[in-house]
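Taken from a larger complex, these chains appear in their original positions, while the remainder are omitted.
Order of writing sets the labels: A and B. Residues in every chain begin at 1.
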Amino acid sequence: MTIVTLTTDFGVSDGYVGAMKGVILGLAPSATIVDISHDVTRQDVRHGVRVLAASTPFFPSGTIHVAVVDPGVGTSRRGIGLRTSCATFVGPDNGLFTPFLQERVACVALTNPAMHRHPVSNTFHGRDVFAPVAAHLVNGLSLADLGPPVEDPIRLPEPQPERLADGRLRAEVVYVDRFGNLITNLRPIEWGIDDTRGIRVVLRGASLAVQRTYADGAPGQLLALVGSDGCLEIAVREGSAAERLGLGVGARLIVQGV
Amino acid sequence: MTIVTLTTDFGVSDGYVGAMKGVILGLAPSATIVDISHDVTRQDVRHGVRVLAASTPFFPSGTIHVAVVDPGVGTSRRGIGLRTSCATFVGPDNGLFTPFLQERVACVALTNPAMHRHPVSNTFHGRDVFAPVAAHLVNGLSLADLGPPVEDPIRLPEPQPERLADGRLRAEVVYVDRFGNLITNLRPIEWGIDDTRGIRVVLRGASLAVQRTYADGAPGQLLALVGSDGCLEIAVREGSAAERLGLGVGARLIVQGV
């Protein structure tokens, strides 16, 4: 049994995801298909990155992750197969797999037409390239069968927190989840901060202590906490911090006491 | 093959559901994961109760149902494992499993850390507690392995219809489905009513006969009928009764001729 996960920006109202599932099961009946998400914001590669980073590390070794957020479909952008020590990723070479590039063991361009479904449409490589490639991997073909090595897969910039001259840290909001939580790029543990009780987050003139969980605030209260991915985030209990503060991706905040 | 169903208020746009699936399959590769819903209204435990009540009774004996609608995550609220004669439920002890408590055979608190994923985050017990617990159950561990018995799991009030002095029944809307149907707590069969043709529903000055199905009304017409869960409901053919009447959960209506 090999697991094939699917992550797309297709939604499920058009049957496109169903077509991909059919192609995979038609070629590899033993595949176990698992939906991660089809609600990635349309053509928002960074959103796709977040969804993959939040979910794929928890799957068993050997899982094949197919991801399609692909504004460049049909152009000269490559398709790639990327193998790390734990998983294989299949999709467009547009930065969607940025968090996994560092641990890569192999990466190939998906140029072998024998691995594709024909005719290959110009607009739907999810069905015609990525799904059949994943199925062939389930059936035991190797990365080398898919096409030649790629040395320079595309990597999106990943903004890092910065230590300011006064010793404080400047972090940046890198994601807003559907609850309106503002998730930053600051992972306290990576800065040697085991105990977050001594630190404070400064933004918009407010100074917030770091709480343990959402329910530590009063309903409607703005609070800071370390989220389930280990990153500092700003939340409003039973509300949306993004709406309350009018902030989004790229907003900066200062962390002191670190 | 053991089925593990998932019901959450996470949506699928953030990868949280994918993380839970990965954890389950990582620990219990033989699990068959079935999505019930990830569209429960955020933090609406009563909505979660409805979704579980409408779906879980139809699954085969031995199914494990993981449900996460969990506004109190990270606080002192307990996690529980609840066994009935047909199924096992895993999730927060906040009333989410109210309809199944009466048939319970066993109930335990999920306090054994050996059954969890570490570190356990304060904000995502779906991934770190409930998913691994479900996987361990798939693998054959018993409820007793999860933690000590719980005698008093939390139960939400379940309003019952009332017989008025004049013999009529007063029912209450307990749920509005996504079609805008107003679903009441009156199950005619439980009041000895086999044939609903003789009864009428009075609300907002209207008196409605009970129809067999939605299509028995003219398009746009308000009608009463017995829904698929056996409860009396108010609907509008090709429309929303909730919008038409401006009514929602808690609204009362009178049933006569019973």
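Please note the rule applied: a contact is a pair of C-beta atoms (placed from the backbone, for glycine too) under 8 Å apart; a residue touches a chain by one contact, two chains touch by 3 or more.
Note that the structure is a prediction, hence the values are computed from the model and not measured.
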Assembly copy number, counted for this structure file with 2 shown: 3
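Everything that follows uses one rule, which is that only the chains that are shown with their structure count from here on.
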Residue numbers on subunit B that touch subunit A, as the complex places them: 11-23, 25-26, 29, 33, 35, 42-43, 71-75, 121-124, 127-128
Contact footprint of subunit B on subunit A as seen in their complex: 1, 3, 5, 7, 32, 34-41, 47, 50-60, 63, 177-179, 212-216, 225-228, 238
